[in-house]
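Note that this complex is displayed minus one protein chain, with the remaining chains in position.
Letters A and B mark the chains in the order given here, with residues in each chain numbered from 1 onward.
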Amino acid sequence: MLDTPTTQSQPMTATAVTAGTPVLEIRKLTKFFGGLRAVNDFNIAVHPGELAGLIGPNGAGKTTVFNMISGLYMPSGGEIVLQGQDIAGLEPFEVTRMGVGRTFQNIRLFSNLTVLDNVRIAYHMHAGYSMIDAIMRNRKFDAKERELTERAQDFLAIFKLERIQNELAKNLPYGEQRRVEIARALASNPRLLLLDEPAAGMNPGEIVTLMELIHFVKDRFGLTILLIEHQMRFVMGICQRITVMDFGEVIARGTPKEIQENPQVIEAYLGKGAAHA
Amino acid sequence: MQQANTSKPSSFLARGSGARLAWIGKGFLIILALLALYILVKSFFANPQLFAQIVISGLQLGFVYALIALGYTMVYGIVRLINFAHGDVFMVGAFISFYAVARFRLHLWPAAAFPGMSSSLVVLIGSITVILLSMLVCAIMAVTIERVAYKPLRNAPRIAALITAIGVSFFLEFFGALNFVFSPRFIPYERPFEVVTWYISSGIHQVQAGTAPPSGAITFSNIAIIIMVASILMQLALQFLVRRTRIGKAMRATAFDKQAAQLMGINVDRIISITFAIGAAFAGLGGVLYAIAYPSIHSQLGILPGLKAFVAAVLGGIGSIPGAFVGALIMGQAESLTAGYISTPMRDAIAFTILILVLLVRPTGIFGEPEKEKA
Partner (left out) sequence: MDINPVFLLVTLIKIVAVIAWIYGLLRVVGHASKWVKIGGIIVAFLIVQLAISVPIGSSPILSNFDSGLLFQACTMTMVALGLNLIYGFNGQFSLGQWGFYGIGAYAAADITYRWDNYDAAGLLVAGLGVVLVGLVILMLNRILSRMRGIPVLSAFTLYLIGVIVAGAVALFIGAAIGQALTPLFGTEEAPGFLASALMAQVVFFLAVLIAGVFAAEVSFLFGLPVLTLGSDYFGIATLGFSIVINTLMVNSDTILPFPEMKGGRGMVGIPKVTNWFWAFLFLLLVIIVMRNIVHSSTGRAVMSVREDETASKAMGINVANYKLLSFVVGSLFAGIGGGVYAHYIGFLSPGTFDFLVGFNPLIIIVFGGLGSMTGTIVASFGWIFFLEGLLRVILGQMGTEAPTWRFVLYPITLLLMMLLRPQGLLGTVEWGFLRQREVKPRSREESNTVPVSIGAAPAAK
């Protein structure tokens, strides 16, 4: 819509940006907290197969946008169109069922459950048996439960987590928790994946692994990804197009290169005057 | 499990048909409110004197609840804990004053110390001494409870502290029921001063001892006046403390963000102790006044008033001091009117029904600030 699709290719990106109907299109999204305008007139279009980035200083309203897309916050106004349907104001579980998976800034695993159970919970809506089946322990239950477990294990295998599948999530090191969270989000069968600061708290080595992983799952599952990140190196290295927010508004859009050279962005990050210094 | 209806895009404002059914819930509430109003209006016109009498007794009860509710709301505001033991501190306050008056005749000490003193001054100073003693003992007890039982669990899951609070409450109730403590019986309470009753019938007249007030006249006693005055004074004192003093500022800071307050050099442990002490002192005062008003005490005295005061605090918006006050007055009226016009046993039920209804309509209570969304 408002942003012009760019065709500049990046060394790290495998797929070129596809034009056509966007997977996600947000128009005039606004959110007030009391009198505070957290997000104002936010617009973005994310196209199929794209890896889009959303950056901005702390408190710019990035996570608020994510929370509105995934239904945790009720927008004060605007539209969130997911594949032609307005999902603004839907319950979070309904949004998830329509194909939006997400991770959280501060990892939100089910910490007292095993890694396998964490992933299996994401399969709940596709479990295919009811509580009555579970109570009766009938054939349907056995078959579906086995199928579900196997699929969850498949995911763990992709993320090289199969050996720790019976560990409690809270006992895992940080990097593995991140991976479990991404695996869990993928298991909920999304078309659009929202990653909220996936690289937070990671060392450079881990970040490189994560970048490869994100590329891998994106290609493997034909996903469209929108991610929030603070680590510039990560964003610049992985995203095809970037939207920059400050004080709840979009201040710039473009390819990583354009963003790096945009004086407004530099000002937002470093303060006034820094751009001219 | 429902599957999201994905057939057609719906615009944001008319998102789904459910929101259009809001009138049903509102209608339900309005019908309930009309029913309550109908009962009240009908009762009022049937017998205005009786109605006024019931309202006065409701006020008396409400002001006592206000004193207890302050402690709940302060403690909850600062440590996010429903201090179940608060009601039992209230009970202890009543018992301390009972022992001070009935066993040790503490309320007569000015007469012993200054033989020439006028009797009304003796009663005044003596009664205040008894009340201060109760408040002090309660404050010390609450601080001890906080240090022993709650403080070690401050970083544990909140529910662990809640269960501990329930445990402390039980302990106080049943330890108090032992024979060598307060005994499990109902004990007639001896007031430190005489009850004086007035009636309103073309002017205010005192009811002479041995005579009954004219039928149909509205009566009220010095107890009701003392309770209201004491409660309002405490309310103002607390407002002053919280708004105008350093301690108050530190309390508000602690309530807002414990970690940040600590970093600002506030001794959070001390502030929490002070909060418990102040809340308990109010509960102690409330206990003495409650016992004076309803002079029969026992070791489980504190349970129901405690719960209702908590309900009042939630009703007014927990963490808000004026909220606790208003909530308590509503609770007192609701209880008194229910007992008067619906049925006496239902008065316990009505408190919780009101709580649930209010929370559904306004989850943060009447004066509560809307909670910030977190994700």
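Throughout what follows, a contact is a pair of C-beta atoms (placed from the backbone, for glycine too) under 8 Å apart; a residue touches a chain by one contact, two chains touch by 3 or more.
All values derive from a computational prediction rather than experimental measurement.
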Among A:L109, A:I182, A:L195 or A:I238, the residue in touch with the chain that has been omitted: A:L109
Contact with the hidden chain (one of A:N40, A:T64 or A:T96): A:T96
Residue among A:P22, A:G53, A:G71 or A:G254 that touches the chain left out of view: A:G71
From B:L106, B:M234, B:V311 or B:L329, residue that would touch the chain that is not displayed: B:V311
Residues belonging to chain B that touch the chain removed from view: 1-2, 5, 15-19, 21-29, 82, 149, 152-153, 156-160, 162-164, 166-171, 173-175, 177-179, 184, 300, 303-304, 307, 310-311, 314, 343, 345-346, 348-349, 351-353, 355-356, 359-361, 363, 375
For chain A, residues in touch with the removed chain: 15, 18, 48-49, 70-72, 89-94, 96-97, 99, 101-102, 104, 108-113, 116-117, 120-127, 129, 131, 134-137, 141, 145, 148-149, 153-158, 162-163, 165-166, 184-191, 219-223
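Convention: only the chains that are shown with their structure count from here on.
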Computed distance of Cα centres, chain B from chain A, in Å: 48
